[in-house]
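One structure below.
Every protein chain but one is kept in place in this view of the complex.
Order of writing sets the labels: A and B. Residues in every chain begin at 1.
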């Protein structure tokens, strides 16, 4: 785990102090709302439908038990006893008062946490594979690089007022669990002649113009990483459009100017930025890397308890089948704790649940917790012998749902229930789909199926990369839901295609049920996933399942 | 043909705690929609909006929110306004819990 240095501490305390001063100046009138807005956004403070919202950074999704407990404390003390984990590995509180936020930031600063650069037109909190440092398929742990990028981008004087927000994701595995090509910059670790470097993609993004990132450089050695990123940002700050906020992201510049033009520009800027770095960043990186050393795992401890529980308890076996992933060490497993109990709000955790997760991570899991972009909580280093005990504790707290990667493991944005930009609700749709398929008891038979729901075109719910995507719109004052098919958020990323006309909020659940039943009827065998079947057969049979009446008419 | 003017109220969020507020005919910001001034004429809406912006020290994001007349004063004129007036649908939080 990264040890927050006195430097980091001084920095976050300083920022909290500055924000307190900014709030005071806003209240005194020295800052207008227009001026205050970007300043509060730089500190994670939004104004939503019912209240302010505070988005707290969990850099690359890594959080310690003490930090998790502090989030629980904040939920109880200043909010309504719960928090919401987001698709960018952050956490949001929905009910803070502006005048309390400086105190909340002070409290966070005590455990090295902050809300810096979780909003606004700046480089956002860098995200990474939530299995980093544990996954069996990994080239190297990407988090030291993510932490280096966090430090570089934090308070970068040149890049606080970019044309638009800017997202960077890092993956250390050939299997992309960080959706890197949907980011402004996607970094995919590659090895070339025993040297580690990154394949750099630019111009990915979802939102109203979903685009898959394009490779701007096939291999940037790690020693050049920061100057190269700085060159991309420098170029973007110059050529990114400022005349239309919907065309201001890097992806539009890449689309309009072409990847070759962008590559030339970046190369020219790289010649400027490379000499600006004197190499100290590599010493810092080496120091960071030491702190992400592999935890000391127990050797030789029997996993018989795990095997026995699997044999004896079908509930445990079902959970183990869906919620565990391979660890580098076969005696260990990566546990994903679902925040998506059927009928619950996806991504929400109560303060008691947060404390339980902290306790379990401390007792069994090397004190390591992760937040996934799929809004679940990951414990990356769990000995298999401990799994039955952990599962029992999780179940008792409503955290034992066996649905990772299944139809009820839905990503949903806050939608019209909370968000000032939303055009329709997302949460109730997710709740109803999960409840319905739980009733049908079909979930495990269906197998891997990613449903992602956004409450507006900005696509915070990643609907474009859902195998089934649902986009909530406002049609003449009535919520309406469009379905997209065939999206994929992995290394084979693709953007889903719109299936046809939208559905009302009463029609959408039966429509999804028809769609899934239709898939079950046409799949080759139970190993063929929804996405594989879609890619094999194309959209026609799926559309037929969605719109049966039309087919009859035709 | 000019579009028919749909009735509105003046609404905003409170600077200090972010809660939804509405402007009454007596220039007070209040938390309940049914106490707001329902505006049915376009010219009056413009005039009241300019006035609201001038007195809006504690009001953030002042805008004209669709509303309709109801038995006890204005009611929401759009689903978004219904959520603003009551609170979210997944938890019993917000104004619905304060009533």
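Rule of thumb we're sticking to: contacts are C-beta pairs under 8 Å (C-beta built on N, C-alpha and C of every residue); 3 or more make two chains touch, one makes a residue touch a chain.
One rule holds for everything that comes next: contacts and distances are computed from a predicted model.
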Which name from "Adenosine 5'-phosphosulfate reductase", "Potassium-transporting ATPase potassium-binding subunit", "GSCFA family protein" or "DsbE family thiol:disulfide interchange protein" does UniProt give the chain that's left off? "Adenosine 5'-phosphosulfate reductase"
Counting contacts across the entire complex, name the shown chains the missing chain touches. A
From the list A:151, A:345, A:454 or A:529, which touches the chain that is not on show? A:151
Tell me, which residues in chain A touch the chain that this view leaves out? 3, 5-7, 9-11, 13-15, 17-18, 21-22, 25, 29-31, 35, 38-39, 106, 109-110, 121, 148, 151-152, 154-162, 226, 230, 234, 237-238, 242, 268, 272-273, 275-281, 283-284, 287
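We take it that only the chains that are shown with their structure count from here on.
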Quick one: which bits of chain B touch chain A in the complex? Just the residue numbers, please. 13, 15-20, 57, 60-61, 78-80, 83-84, 87-91, 93-95
In the complex, chain A residues that touch chain B: 26-27, 29, 33, 47-52, 80, 94-99, 345, 416-418, 422, 425, 427-428, 431, 474, 477-479
